[in-house]
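A single protein chain has been omitted from the complex, and every remaining protein chain is retained in its original position.
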Amino acid sequence: MANEVDFRTRLQDWLPKLVLAPSFAVTLLFVYGFILFTIVLSFTGSKMLPKFTWVGFENYHKLFALPAWHTAIVNIAIFATLYIVICTLIGLMLAIFLDQKIRGEGVLRPIYLYPMALSFIVTGTAWKWFLDPGIGLERIMHQWGWESFSFTWIKDGEMALYTIVIAAVWQTSGFVMAMFLAGLRGIDNEILKAAQIDGASNWQLYRRIVIPLLRPAFLSAFVILSHLAIKSYDLVIALTGGGPGRATEMPATFMYSYTFTRNQMGIGASSAVIMLMTIAAIMVPYLYAELKEKK
Amino acid sequence: MAAVTQDTAVSTGRFTRALIYLTLLLFALFYLLPLYVMGVNSLKPLSEITGGNMMALPSQWTLDPWRSAWSTAQIGVEPTGLKPYFLNSILMVVPAVAISTIVGALNGYVLTKWRFRGDTWVFGLMLFSCFIPFQIVLIPMAVVLGKLGLAGTVTGLILVHVVYGIGFTTLYFRNYYASFPTELVRAAMIDGAGFFRIFWRILLPVSGPIAVVSVIWQFTNIWNDFLFGVSFGGTSQPMTVALNNLVQSSTGVKEYNVHFAGAILAALPTLFVYIGRYFVRGLMAGSVKG
Partner (left out) sequence: MGFLDIRNVTKSYGPVEVLHRIDIAVEEGEFLVLVGPSGCGKSTLLNMIAGLEGISGGEIAIKGRVVNGVHPSKRNIAMVFQSYALYPNMTVGQNMTFGLEMHGVPKPDRDRALADVAKLLQIETLLDRKPGQLSGGQRQRVAMGRALVRNPDVFLFDEPLSNLDAKLRVDMRTEIKKLHQKLKTTIVYVTHDQIEALTLSTRIAVMNKGHVQQLGTPKEIYDTPANLFVATFMGSPAMNIVPATVEMQNGQPHAAIADADGSIRHLRFSQANLAEWAGKSIHLGIRPEAITDPEGADRKSGNIQPFTNRVTVTEPAGSDTFVTMTLSGKDAIARMRADAAVVPGQHFDFAINMEKAVAFDPATEERITP
């Protein structure tokens, strides 16, 4: 503007930016500055405390040579796949069923959703003892007369990972249901009427019309679930503590123990960088597309 | 919440409908099962768990496990019960939720109603911060908290939760305010209201629903947080860390009934907020007609 601008207008121009500035500065420092710091650390020989002796990619070489990290990678791959697939299937099924003018929907919905409100530590505690062969499910079955019933997954190095899947699915599948239900309720009823007039059977209707229309909900569910899976730390700690042995080690528990209890900060930092890169590979394109759309 | 009530229902046969109801009920039981197990077993003496059936109702009802979990159980090395940690969590959650929600509301207001060049980038950077694995900031955060003298304090935890919470609160308020007509802000400008007055008099009075969402989200997340608590809690550990210590302690007899009582104690505030939300939503549905 070429002409003189009165003080009030100028102040009003600056105020919004002033209000936003602290949040932005904090984000830059505590998120992006810290990420940079951790990336730098991952190239140093830090042990118990950060120190800045450059070692190049040595930490990454060591990391990928460690059997524990290898276990963690395999575990997270199995866990994330099962967790995402099962949550999505259960969530979608419950949403479609709940959408059939169900009596008592108002009661069922909060029952499906409440686990999401709990801490993973609480969930872990509940399932830890319920699945414990000594006092939990196995014993219950024995007392009810099914003497041959055996369920020792949580004590079994091969199977313990799947108990984490059970508890994690229990916690979040209701939430996925809510996402799909919102998607279903957003579909224009007239499209369904048109398809029915066109002669589509119920199965065809869902497979050909409804489920394709739920694409955005599938995408959101995938992004949120994969993000939760990679970050999962509390549930593993509470349910199995990474055990038995190191059987349920995950990247998140690996990072914590190498950084803070085994004094291998450089390796811990490099594992955190790998985790970040994995999540960024999923989140950045998604967020970019979302922001683009809303512009 | 939009009052979308239309069903994507199709006409189904009797048999299919019965099957649907059966499935829905079975899943309801699956979701309720752990709550039932925790509840029932927190009300029996230990001998009924180790010697009896977890699914059975108590034959001798007792509140002793609750008393023990609250005030006498061994947490780490001290027999303090969960009470002091519960208080730590309250002292941490209330300010952290309040600050992050207020900041998020202001940010959302700026990002929608006072847009400037590059605002989408600013928002994008803040938004991405919600989704980072927090492992990536653990080490530098520990260093910074140490330098600030905030390591192991409730204040330190408040700072951490505010910093990593404003991304989400900003997202919520931004999306909410985006659908709020900008013409109203313009009308208020012509009427002579300034930046803060417009926020205070025009936007805030209609922000109730999203403030509720933001508060619930932040409350649940911060209360349930374990990673930051265990990393930076020190002597001011929150409830989740204490519960984990109680359950994982390898000394002495495993008092399952006390563990369950402790778990419910840790879950109560968020469950309460969650049920409260349904209640509030019901109230609002009745009052905001037209």
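Think of it as A and B in the order they're written, each chain with its own count starting at 1.
Everything that follows uses one rule, which is that contacts are C-beta pairs under 8 Å (C-beta built on N, C-alpha and C of every residue); 3 or more make two chains touch, one makes a residue touch a chain.
Not measured: the values here are computed from a predicted model.
Between the chain not shown and the residues B:103, B:202, B:230 or B:247, the one that touches is B:202. The residue from B:98, B:189 or B:271 that touches the chain not shown here is B:189. The set of chain B residues touching the chain not shown comprises 181, 183-184, 186-193, 197, 201-202, 205-206, 290.
Although one chain is not drawn, its touching partners on chain A can still be listed: residues 1-6, 8-9, 12.
Criterion: only the chains that are shown with their structure count from here on.
Mean C-alpha position of chain A lies 16 Å from that of chain B. Considering their complex, residues 8, 12, 15-17, 19-20, 22-24, 26-28, 30-35, 37-38, 41, 50, 90, 93-94, 96-102, 108, 110-115, 117-130, 135-136, 139-140, 143-144, 170, 174, 182, 184-187, 189, 192, 196, 202, 205-206, 210, 227, 230-231, 233-234, 237-238, 241, 251-252, 255-256, 259-260, 265, 268-269, 271-273, 275-276, 279-280, 283-284, 287-288, 291, 294-295 of chain A touch chain B.
Interface residues of chain B, counted against chain A in their complex, comprise 4-12, 17, 20-21, 23-24, 27-28, 30-35, 37-38, 41, 49-50, 53-55, 103, 106-107, 110-111, 114, 116, 120, 122-129, 131-141, 143-144, 163-164, 166-167, 170, 178, 194-196, 220, 223-224, 226-227, 231, 240, 243-244, 247-248, 256, 259-260, 262-264, 266-267, 270-271, 273-275, 278.
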